[in-house]
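Here is the structure we will look at, set down as structure tokens.
Of the protein chains in this complex, all but one are displayed in their positions.
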Amino acid sequence: MSEFYTSTDHFVLIPAIMLALFGCATLLFDFLVPHQRRFLLVIALAGLAFTGYGLWQQQAYLSSTGFAELSAFNGVVTIDGFALFFNWMFLLAALIMVLVSYKYLEVEGEHHGEYYALVLFAQCGMFFLAAGTDLVTLFVGLELMALCFYIMVGFLRGEKRSNEAAMKYLLLGAFSSGFLVYGFSVLYGMAASTKLTDVAAAVAARQAWDPMVFLAVATTSVGLLFKISAVPFHMWAPDAYEGAPTSVTAYLSVASKAASLAFLMRIFWVYPGPLAAAREVWEPLLIVVAIATLTVGNFAAINQTNVKRLLAYSSISHAGYMLLGLIAGNDTGIKGVAVYVLVYTFMNMGAFMVVIALRRKEIIGEDLDDFAGLAHRSPVYAGLMLLFLLSLAGIPPTAGFIGKYYIFLALMETGHYALAVLAVLFAGVALYYYFKIVRSMFVREAVEKTPLASSFGLRLALGASGLLTLVIGIYPEPFLRLAQTSLMR
Amino acid sequence: MNFLDLIWLIPLFPLAGAAAMLFLGRKLDPQPPSEVMLAPDLAAEHGGHPHGGHHHGGAGKFIVSLLCPGTVLLSLIFSIGAAWQLSQLPDRVHQVVKFTWLAGLPFQTASGEMARFTADWGFLLDPLSAVMILVVTGVGFLIHVYSIGYMAHDNGYYRFFGYLNLFVFFMLTLVLANNYPLLFVGWEGVGLCSYLLIGFYFHKKSAADAGKKAFIVNRVGDSAFILGMLLTFAVFGTGRFLDINAAIGAGQFHAEQGFGILTAIAILFFIGATGKSAQFPLYTWLPDAMEGPTPVSALIHAATMVTAGVYMVARSAPLFQLTPNAGMIVATVGAFTAILAASIALVQYDIKRVLAYSTVSQLGYMFLALGVGAYWVAVFHLFTHAFFKALLFLGSGSVIHAMSGEQDMRRMGGLKDKIPVTHWTMWVGSVAIAGIPGFAGFFSKDEILWQTWSAPGGSTLLWGVGIATAAMTAFYMWRLMNMTFYGRSRVAPEAEAHIHESPRTMTVPLVALAAGSVLVGWLGTPKVWNLTGIFHGFENWLAPVFAAAHESGEHAHHDASIEWLLMGLSVGLAVAGIALARWFYHVNPSIPDALEARFKPFHTVLSRKWYVDEIYDFLFVNGLSKGGGSAMASFDQRIVDGGVNGAGWLTRFSSRLSIWWDTWIIDGAVRFTAFTVKLLSYPMCLLQTGRVQTYALFMVAGILVFFGYYMAR
Amino acid sequence: MHPITPLHYLLLSAALLLIGTLGVLIRRNIVVVLMSIELILNAVNINLIAFSNSLGNINGQVFAIFVIAVAVAEAAVGLGILLALFRNRATVLADEIDLLKW
Amino acid sequence: MLTDTLLFYTFAVMVLSGGILTITRRNAVHSAISLIVSLLGVAGLYLLQRAEFLFVVQIILYVGGIMLLFLFVIMLVNLDEAARERQFHGQWALALACVAGVALQIGYVVWRGAGSFQIAAATPAAPDPAAATGNTERLADVLFSEYLLPFELASVLLLVAVVGSVVMAKRRL
Partner (left out) sequence: MDQHLLSIVLFTPLVGLAVLLLIPSRAVTAIKVWANVAAFIGFLVSLPLVTRFDRTAGGFQFVERADWIPALGVKYFLGIDGISLLLIMLTTVVGFLAILSSWNAITERVKQYYAMFLLLQTGMLGVFMALDFFLFYVAWEVVLVPMYFIIGVWGGPRKLYAAIKFFLYTLAGSVLMLLGILTLYFQHYQQFGFFTFEISELMKLSLPLGIQQWVFWAFFLGFAIKVPMFPFHTWLPDAHVEAPTAGSVVLASVLLKMGTYGFIRFSLPLLPEASIHQTIVRVLIVLSLIGILYGALVSLMQKDWKKLVAYSSVSHLGFCTLGIFALNPNGLAGSVLQQVNHGISTGMLFLVIGVIYERRHTREISEYGGLAHVMPVFATVFAIAMLSSAGLPLLNGFIGEFTILQGAFEANRVWAAFAVLGIIFGAAYLLWLYQRTMLGQVTNAKNLGLPDLSLRELAVFVPLIAWAFWIGVYPKPYFDILEKPVQQIVERVRPDYYQGKAPAVARSPLLPAAASVSNHE
């Protein structure tokens, strides 16, 4: 191998390569043998499987050699516990997403190879978001992911609402990433390098309230907070979530958020965290943003009647909780964020999957009324939905509680008592609107009797998420240890 | 057999009877407990009094009439046995503890050492309780027998007897208890039974209300009693009578001149007593209680239950010895109640109400005696009073029975020959209560007056009140006799038809009680008569109980002449009262009306019972709004509306207030929060205009804030 | 005439950034909005080049290339979506597409 | 130096005026033209900063590529009635205020810490890099050594862009 491309580089890159390759494969296959959707699904799954295998090897390597990290391409990408943990999350999300999409796209009548390709390419981007340690890499990775999502959101091209969502998402996304990269340019200006380590050094070298640093912080955080849909940069989220195909919404709400969060943490906290040194500058900003996010997310969700939109707002408030973990900033906090992402993946995707199950020909199935009497029509789905909602509200013994538990603990440890009180109180508010859904499922009478659109994939994914949501709630030990090992270096 | 160790059985016999009635009663007496009625107007005529003819209904009923009085008889026998064996004991005290009933945990007494908060299921037999159980079982038995006839045609026959037995059980528990908490058990129990029995005709609204009133007024007294008990525990660390007496006897405590903690206990107990024994200000329930069947009035509201207060104070005699102030209060309240009630009784027309007020008045006498420290006399009067007042009530019952439920004396008269037995027995009773020498009432009442005069606690004023009351008593009793039995008949013709002497089951008890009313007095003849032995039996018998009381109570001996003088005076007044009554209502019936016309306002005040009910009405119920209207009616009306006697008005106001508070302030706060949240949520949604550039603008605004924060820093 | 310092470039790029922002905020025509976004990215590039030069460090220019690439990609996709939208809604005015709100 | 200064200001004026025209022209085509002007100005600045390669890229890619794309679209979605429409969003005044505010703030920040923005070469007195090797070579070296990975990634990015625009633009797949 040339010194261009060492074996290490290769080893580190395997997952990304797999994703890119299989992405192209789906495209080609769809082009050569059209209308063989089953195979498309298989190829996509295979791609994910290989990726998983690659990740597994890297995990094994790290644990066997005991290295904290493995960096390649002279340091633009680094595999460490953090990156791996988040990549596992992305993978799970993508897996579930692909499984549920099959039937759903059939129903929507927009079933094309590009869809799977985009999923895989987005994965590829996320990989670098979690693993990148270079401004350029991160930026390109982010854009890659973002582009894929713009397209997927607008994938139902016949749907006005889908177009609109895509358009809005793209405009605002591009706008925000403009600011992000502006901030990056300033960072580069400070460090004369794009490596995060160098940047970190340069920032640390300047005193805290240096205007240039602040300029960087302000502009960068615009882009970052936009991606995790934090107030006041959240407004794309409800529209995009509502307009997008539900499977994409689920994926967007989980994977994109997780990836952006990883990105955010790379920049703000996790080693080498370029802006970690400027904590005292951005912590107050983040606190304000977090409070605003919790408030807006929870309050606005209260009188939504469209379940997708309701969940969109709720996911905004969850972003607020994750931010709180970041604000606390100690180990517990970061572990908390990781655990939160973990449980959030399952419970949120689960909730959206039930919505998907309700989507049938001629039935949108997104409205509260469509949930009416679900408990009679299909008690299992109702029960699962209840489970997911309880978890989202953070009621033990469900996974959601564990996540919130860490956040609260971190806040108490770092003495943010007021924030803690606020956070728990908002848990109450959240319960209120989640139980609007519960109420219409269990108390109200069914309006229409059409059987749900369920497929093996959906049932599998749903069952798995439900099971995990419960298991993590009752016996979180292994998962906590996973988070522990992956984050502590 | 050793009755002394079996005294714990005495209460159980009636309890067994009651249980049997509760579980088997409906089998034995299959007729419906009380027929269902929709038309309220039916209720009035269904006063529940049997109409003519008396044949026992069915074997079941017969068993009931055997069983229930039987159990009481059994208790009577055991009581007599126990009493006899007690008299053989040197110290005349016997205590039987079955088990620890209230087994509370350790606590710190006021003085700081640890004690246990416990109460035995234990019984104490001493001369005092011996007297009481004899009265309860004896009179109780007679009244049971009487009821067989009286209730013969009533529905819920078994229910009636069940309650009656239950009452006897609780009453016996009360008097036999060896500690305050257990006494309180009986105390509350009899209250309950009186509630049940007053409201026996529970389809009669007035009856039910009266029952409720009785229960709740008693509850007011009871709460004071509870506090008294708690304070006792705090001070003495125990609730056992003997232990407390011992502690006092051991001189750990000294007589209190001011208002110390002991006085507090004493007063609390007395307040409790005023509730149960219908003393001012809590006496108003007793007249209403006459809604119940007459035997109940006789047993509970004359002979036994109402005397529980007297018993309890007597039981606490050592305590009261140490608290002269409390004693003074007791005496004053007693005297005041006595004359107040007597004055009201002067003008009542309902035969039972006259007796009811007379009872209140007589109880006042007893408390007067207790107050001046003449405990044995009080108990003596209780003893005699039990006989003649029960007699009078039963007699009146018999009259009412004969008159088919008529209770207004203005529609009676000239019954003397129609119901001779009743007449003669009642004659004896009236003489006795009026205080004619040789009859029971004379001895006890006269002794009370003498003690009031002579005892250190007493005073001329109290004596004056007492003797005035005596005169009134004589007057209203003979007013009753005259209006009922003598003169020309004012009976409504249709009732005239079937006036009849009561069945033997009713007359026999009358006779027995009449005999008692003559004889029992001789157990306590005045000292100046210089009779000995049995004629001072009562005082000697009780001596050990009130030993403590007596040393201090032993006062400088006045010369006999004064005692003779006073005695003569009281007798004279009694005779005068009788004569006056005869003159007014027999010789020359026009006078009362003339007088009434002359002293209209005064008469009204009396007949309105000094407006006490109205005053309560005003104070508690809601007099502020409607004052007028028929007193009792409006009173009950308010009670029912207000929910509770006493705090009715206050209650309604405050609970309205609290409901308002609930809905508007507390819930209001919550709803307000919810509302604001919802309210806030709208603008937050409205921000989401759907215009992509608005969103961008918000982002820019965010940046503005960021930089602003930097500059503002 | 004082020499041109990176500060000048910084201010220039800031100005361009703001102009672009303004364009995004006020223009109803989505095409023009996309153009404004191009302006923003160019502002970034001015920054990068200026720094790169004054630091004597070439990386900035490389970064700039990537920024241009991204700009191209975004523009392409953006216009594609715009076409799809136009097909369904026959409008390119940003404030007329507000099906999704509240 | 003087020429540099003059050129800088010329290009700066081009850039800014072009930008302002872009966002103010009623007709989208005019906007596009003025955007080209602005981009050319930027290109000029590249040249001033000795970034010849980027200068070329800017000219070819932007002015050649992207602008064509824009113009195509402008043709495709005929904007005549759009041109007749009101051009500015209702919130323009507010937006202007906000942006002005941000401008002031940035100005304040820069003025406040002018010193901290004075970037100097880590290695002082760097010999004129153009003299040593051409800008393009050095660029290539860095690009294909240090930034190989982003470069590859960018290719994927562009692929996605192509696929995306096709998916979106084609009537039926």
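Lettered A, B, C and D in written order, each chain numbered from 1.
We take it that a residue touches a chain if its C-beta (ideal position, glycine included) is under 8 Å from a C-beta of that chain, and two chains touch if they have at least 3 such contacts.
Note that this is a predicted model, so its numbers are computed, not measured.
K.L.:
Which of the chains on display does the removed chain touch in the whole complex?
P.N.:
So, taking every chain into account, the missing one touches A, B.
K.L.:
Taking the full complex into account, find the residue in B:I216, B:A308 or B:A440 that is in contact with the omitted chain.
P.N.:
Spelled out, the listed residue whose C-beta touches the missing chain is B:I216.
K.L.:
With the full complex in mind, choose from A:I17, A:I287 or A:L480 the residue touching the hidden chain.
P.N.:
A:L480
K.L.:
Using the document's contact rule, name the residues of chain A that touch the chain not shown here.
P.N.:
Residues 375, 390, 395-397, 401, 405, 408-409, 412-413, 417, 420-421, 424-425, 427-428, 431-432, 435, 439, 442-443, 475-477, 480-481, 484 of chain A touch the chain that is not shown.
K.L.:
In the whole complex, what residues of chain B lie against the chain that is missing from view?
P.N.:
Its contact residues with the unshown chain are 22, 26, 32-40, 42-43, 99-114, 117, 181, 184-185, 188-189, 192, 195, 199, 202-203, 205, 208-209, 212, 215-216, 219-220, 222-223, 226-227, 230-231, 233-235, 259-261, 264, 267-268, 640, 643-644, 647, 651-652, 654-656, 658-659, 662, 666-667, 670.
Assume only the chains that are shown with their structure count from here on.
K.L.:
With chain centres taken as the means of their Cα atoms, state the distance from chain A to chain D in Å.
P.N.:
Inter-chain centre distance comes to 31 Å.
K.L.:
What whole-Å value do you get for the distance between chain A and chain B if each is reduced to the mean of its CA atoms?
P.N.:
79
K.L.:
For chain B and chain D, what's the span in angstrom between their mean Cα positions?
P.N.:
Distance between chain centres: 104 Å.
K.L.:
Could you tell me which residues belong to chain C and also touch two or more other chains?
P.N.:
6, 20-21, 24-26, 28, 33-34, 50-51, 55, 57, 59, 62, 66, 69-70, 73-74, 77, 81-82, 84, 87, 94-95, 97-101
K.L.:
Could you check chain B for residues that touch two or more other chains and list them?
P.N.:
685, 688, 690-694, 696-697, 700-701, 703, 707, 710
K.L.:
Quick one: which bits of chain B touch chain C in the complex? Just the residue numbers, please.
P.N.:
Residues 685-686, 688-693, 696-697, 700 of chain B touch chain C in their complex.
K.L.:
Touching residues of chain A toward chain B in the complex: what are they?
P.N.:
Listed in rising order, the residues are 167-168, 171-172, 175-176, 179, 209, 211, 214, 218-219, 221-222, 225-226, 232-233, 235-236, 238-239, 284-285, 288, 295-296, 299-304, 429.
K.L.:
In their shared complex, at which residues does chain C touch chain B?
P.N.:
21, 24-26, 28, 33, 94-95, 97-102
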